[in-house]
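Here the complex is missing one protein chain, while the rest keep their positions.
So that you can tell them apart, the chains are marked A and B in the order they are listed, and the count of residues begins at 1 in each.
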Amino acid sequence: MKKLVTGLLGLSVLMGAATALATPEQDRQEFVKYYTQKYPNIKVDDYVYGALAFDEDSRSQYDSIMEFPPFEAEVDKGRKMWETAFKNGSKYAACFPNDGKQIAGNYPQFDEAKGKVVTLQDAINACRTANGEEAYKVNDMKTMGTLTSYMRTLSDGMLMNVKVEGPKAMAAYEDGKKTFFTRKGQLNFACASCHVQNAGTRLRSELISPAVGHAVHWPAFRGGDSLTTLQQRYDGCFKQVRAVPPPQGGETMNNLEYFHSSLSNGLPMKASVFRK
Amino acid sequence: MAEPMKIRATMAGDVADVKVLMNHPMETGQRKDAKTGQLVPALFIQDVVATVNGTAVMTANFGTGISKNPYLGFKVKGAKVGDKVSVSWVDNTGDKTSAEAAVA
Partner (left out) sequence: MNTLRRNVLKGAGSAGAVAVAVAAGLLKPTQALAEWNKAAFEAKNVGDAMKGLGAGAPADSKDITIKAPDIAENGAVVPVEVSSSIAGTTNIAIFAEKNGTPLVGNYALSGGAQGYVSTRIKMGATSLVRAVVTAGGKTYTAAKEVKVTIGGCGG
């Protein structure tokens, strides 16, 4: 087993070695081991709270706001969208197993027939087009964002369960991992620069969250108001390191979401939460 | 037309714990529209009245410093399960709404 160590050298070693050897589950365990050695007092289950797990003052604000979230009316709008029949009379629920409940943790998944990663958003769009409706833009918060702000809550409590099986799926996973570990942008940061080496520390005034637990709580309402999906957040991260973000819903973003989500396997989903 | 308001009231000992979520933009009048560059006119709740079984328990005034979709929590001693909590608000343009809930 290879240890995650801080610094560029350690990372490149990890990337090189892991590409050849590690299974996604081994990768996930390496991440968890790294964080838990550094922060033995923080429970892995609390990583779903992101940076809030590291700061009681922040967590207490989260708890206050989640008691009666200011964005409840937005999620209600999403519920109406979910429950409204298409022109042909069919509904979203009919497209999904178990009427769309307790399924979000199975996404993203690798579709062998299509030869690519399918996100939950893609599955929603497939449902729309199969019923004669136009696909939503995946980064349109008023449509796809609002719909998923409700739809994903149907999977609250489900444990993330992203599967990577077969060589093609593994290649997509490795592509996502590469994006995660590759330095980019004018600031020359990788995702890992913050969310592995500096998780739990401060970047200027910002407390940095660990990558494990990241993928379970989207979309989030930032500032209690601004609906943000996971890929929208990736877009923000790319811009913050002064890199050009790849298109949302494209292969690079989807593969990143695939890798990144598998890191949260076994942690409970909880959609539509408050973040700063 | 004002958006609905949600009220939750639960007993904790002999005190009713009342939580209210109002839906309102609470515009300060200081914010500029990102597209037009024009100031967005002030639009905020000014007056709130809460009653339990018709008796006023709180009469509040809000300024523009209350967050969007205002949250209001208060506690009423002597209330009972089944008591009727009602809350109404009026904003600076005269728009208004009210809602009721039973103490659970």
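The criterion applied here is as follows: a contact is a pair of C-beta atoms (placed from the backbone, for glycine too) under 8 Å apart; a residue touches a chain by one contact, two chains touch by 3 or more.
Quick caveat: nothing in here was measured; it's all calculated off a predicted structure.
Colleague: One chain is left out of this view; which of B:5, B:66 or B:103 touches it in the full complex?
Modeller: With B:5, B:66 or B:103 as choices, the missing chain is touched by B:66.
Colleague: Please identify which residue in A:22, A:51 or A:192 touches the non-displayed chain.
Modeller: Checking each option in A:22, A:51 or A:192, the one touching the absent chain turns out to be A:51.
Colleague: I need the residue numbers on chain A that touch the omitted chain, in ascending order.
Modeller: 50-51, 57-58, 60-62, 64-65, 70, 195, 203, 205-209, 214, 220, 222-225, 228, 233, 236, 240, 274-276
Colleague: Can you list where chain B touches the absent chain?
Modeller: 15, 19, 26, 28, 30, 46-47, 49, 51-52, 55-68, 70-79, 88, 90-92, 94, 96, 98
As a convention for this text, only the chains that are shown with their structure count from here on.
Colleague: Using mean C-alpha positions as chain centres, tell me how far chain A is from chain B in Å, no decimals.
Modeller: Their C-alpha centroids are separated by 34 Å.
Colleague: Per the contact definition, I'd like the list of chain A residues that touch chain B in the complex.
Modeller: 67-68, 70-73, 224-225
Colleague: Any idea which chain B residues touch chain A in the complex?
Modeller: 3-4, 6, 8, 19-21, 23, 67-69, 71
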